[in-house]
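Here the complex is missing a single protein chain, while all its other protein chains stay put.
We just call them A, B and C in the order they show up, numbering each chain from 1.
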Amino acid sequence: MKRTVPLVLTFIIGMYPIFAFFVPHRIASDLNDRLDTWLIIVAAFALPLGAVNVFMINLSKISQRRKGWPYSIVILAGLVVMGSIGIAGAYRQDSIGQFQYLFQNIVSPLQSTMFSLLSFYVASAAYRAFRARNLDAGILLVSAIVVMMGRIPFGDMLSHGSMTPLSEWLMTIPNTAAQRGIIIGAALGAASMSIRIILGIERTYLGSGKD
Amino acid sequence: MIPIGIWVNALLTLCILSFLYKDNPFFRFAESLFAGLSLGYYIGLTMQNTLRPNLLNPVIHEFGVNFNYLLIIPAALGILLYFRYIPRISWMARIALAVYVGYYSGVTLVQKLHGEILPQARDTVLPVTHGGANALWNIIMIIGVFSVLIYFYFSAEHKGALGRVSRVGIWFLMISFGASFGYTVMARVSLLMGRFSFLVNTWIRPMISG
Amino acid sequence: MNLKKMLFIDRRIIYLLVAAGALYPIIRPIGLPVIPTKPVAALYDAVEKMGPENAVIVSFDYGPSSEPELNPMAGAILRHLFLRKIKVVVLALFPLGGNEEAKSELNKVVDEYDLQYGVDYVNLGYKEGGQAVMKRMAISIADVFPVDVDGRPTADMPIMAQAKNYSDISLLISLATGIIGEWWANLVNPQFGVPVSVGCTAVSAPKYYAYLRAGQMMSLLGGLKGASEYEKLLKDGYASVRQTYEKPEEKKASATTGMDVQSIVHVIIIAFIVFGNVIFFATRKEGSK
Partner (left out) sequence: MRRVLIFIVSVALGALLSAPGRSQTLTDSPVQALRAHDTPSDAGRCITLTWTAAQVVPVSVLRATSPEGDFETIGEAVASDQTFADYRAEDKQAYYYKLGSTAGEVTVYSSTFGPVFSKSNWLHTGRINALVLTVLMFALIVVYINTAKKGKPLFIRRIAGLAAIDEAIGRATEMGKKMLYIPGIMSISDIQTIASLAILQHVAKQSAIYGTNLEVPNKDPLTFSAARETVKQAYLEAGKPDQYKEEMVTYLTYDQFAYAASVSGKMVREMPATNFLIGSFYAESLIFAETGQFTGALQIAGTADVPQLPFFVTTCDYTLMGEELFAASAYLSREPVLLGSIKAQDMTKAVIMVFVAAGIILLNVGFPILRNMLVAR
């Protein structure tokens, strides 16, 4: 009972969008659109589940004074302040203002700065990884340099205008061919996995292995 | 005078950048603040954009009249997720996961077959007899797609003819990875530029000339 | 031998040089030339052929972290659409895209043209649900977005009559940072036949080339370079735009200035790669001697 109910549900609910995709009849499409909206609501319910875990983990860290417990206070403070303003914002116009202000001046810059670290990491990764140790690594290296030169006006000045077209060619022909091979392969893999889930062969996500 | 918001923005930016030198209390503070605030932000956003308009409004305002009773199903599934904390019937939480995963498996299956395999396969069927350079590029494209597909073939070891074709596949993969890597350097650098121009033009310059 | 030690140069030296390379042009701009490419010109030519009878969806599918690349692109494209009096329906499927990016870019550009909200353009804001929203917009856009970003009902807005669903949309432009741009190309284009053009961050561009060649996308603007190319086409085409981009705060935020920083940092990274290989071969030759 514990395992068959979820698996039967997965099969029925899994086959439904496939049926609705091939059968445009109103009966099929109405319920399909409804299912879309419902699952958005279910996902919205799940978010507080995460917040519950954040509270439990950090509260126990603070109470036991484990290493780094002051930072747990910062996490919980941020969560409570922003969460309450956010929920209030759903009903009161003025808290929307505070909500946007906190986002604009704290969350957004942190996001952009964390993202900008990547330009440093790209440089250090390039320095370490692009070494012509063998033929394959050599191809990787040459292709990267050509495309980088083609992405900036400087490249064209050096190669009197041939770098941008060459870099566009690398991106359009060999790159597209390789990516198409990966996309088709990955799509087949994803489709095969979807079928395994619908048929109940793949069960690990339910945490129900053999029992 | 520079508004407080700009100061907070600039100082937090420096806290994150300090991680490049080494981990330090300033970075850890910014990391923790970021984790807490952003989770709170998404909870607020979800309430404002999804729970209130799609679920709470219908329940509160239209209850009884033409209330869409079917809304009980998603709400019930959402609550089922919390059954995990009730020992004896914690398995019920699996029902919500099963419905969620089941539906999107079905959606993924048709979208992958219809939206990815068909168009990509169709565009690999290319003319190779006329059109000068284009015909040559099409031949290279076809060789590339087939060799990469064969490289990922599971049922046979990379030996003999299959091994040689796989080698060609690896060359195409290396060109693609090198090209994509080189292509994205620009995106990363523009992000850094965005942060530095904020620090220079919005924080330091007004402070000096202020 | 210190050569072998050089192989494992402390990454912080690399970081210092990248930081310096990015800071210098911000403090003292240089101004290097830009050459527009085919995938970008395709969008410019398509928009040139359109007028007030066409309705276009501009979907803001990126967050603040992609602003440096996609804001200049959004500004250039919106200016071009408004110059040609095309009806613009703005919406967003990326959580932060609807509110912040769309509003900031729209408000900045809208003041430059006499436009009437609800008639010439509308901002429908953010709707959660990704593919589900895309599929339902084929039936009716007004049903999916009953209210616009500021809560005003969309049913009685004149522009919505001209953009009931996908069959009324002449072109869909998605400014995207990841999967959402792909969904427009591999779900909306094949299933509903809407021509799709994507302006994306440079990291997504390589994968999108596959969709460009498959015809699921009619044009592709890749990263800041794509934005600077579109700015160049726009400045060559319209004198009024040239003045706009000369104003100081516009110049600073424009893609063209951004390209200075790109060129220098790219050169630094390429120099590191070459330098790393020179040392690598030197130590290997020495090792084998």
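The rule we apply is simple: contacts are C-beta pairs under 8 Å (C-beta built on N, C-alpha and C of every residue); 3 or more make two chains touch, one makes a residue touch a chain.
All values reported here derive from a predicted model rather than from experimental measurement.
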item: Where the missing chain makes contact, among the chains that are shown; value: A, B, C
item: Residue of B:Ile6, B:Leu56, B:Leu126 or B:Ile204 in touch with the missing chain, whole complex considered; value: B:Leu126
item: Full-complex contact with the absent chain, from B:Thr13, B:Asn49 or B:Ser180; value: B:Ser180
item: Missing-partner contacts on subunit A, residue numbers; value: 18, 21-29, 39, 43, 46-51, 53-54, 56-57, 68, 107, 110-111, 114-115, 117-118, 121-122, 124-126, 128-130, 140, 179, 182-186, 188-197, 199, 201-202, 204-211
item: Touch list for subunit C against the chain that is not drawn; value: 11, 65, 167, 177-178, 190-191, 201, 203-204, 206-207
item: Contact set of subunit B toward the excluded chain (per top definition); value: 16, 19, 22-23, 27-28, 30-31, 34-39, 41-42, 81, 84, 93-94, 97, 100-101, 103-105, 107-110, 113-115, 117-119, 121-122, 124-129, 142, 146, 149, 152-158, 173, 176-178, 180-181, 184, 187
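In this section, only the chains that are shown with their structure count from here on.
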item: Touch-based graph of the chains, sorted into line, ring, star, complete or other; value: complete
item: Chains most often in contact, by C-beta pairs; value: A-B
item: Chain located farthest away, centre of subunit B as origin (C-alpha); value: C
item: Junction residues of subunit B - those touching two or more other chains; value: 20, 42, 45-46, 50, 107, 114, 116, 120, 123, 176, 179-180, 183-186, 188-189, 191-192, 194
item: Interface hub residues of subunit C, defined as touching at least two other chains; value: 15, 18-19, 22, 65, 67-68, 128, 131, 202, 205-207, 210, 213, 223, 225, 262, 265-266, 269
item: For the subunit C and subunit B complex, residues of the former touching the latter; value: 12, 15, 18-19, 22-23, 26-27, 65-69, 95, 126-128, 131, 186-187, 190-191, 201-203, 205-207, 210-211, 213-216, 222-225, 252, 258, 261-262, 265-266, 269
item: Subunit C contact footprint on subunit B (complex, rising order); value: 20-21, 42, 45-46, 49-50, 107, 111, 114-116, 118-120, 122-123, 176, 179-180, 183-194, 196-197, 200-201
item: In the complex, subunit B residues that touch subunit A; value: 5-6, 8-9, 12-13, 16-17, 19-20, 28-48, 50-52, 54-55, 70-71, 73-75, 77-79, 81-82, 91, 94-110, 112-114, 116-117, 120-121, 123-124, 137, 140-149, 151-152, 169-186, 188-189, 191-192, 194-195, 198
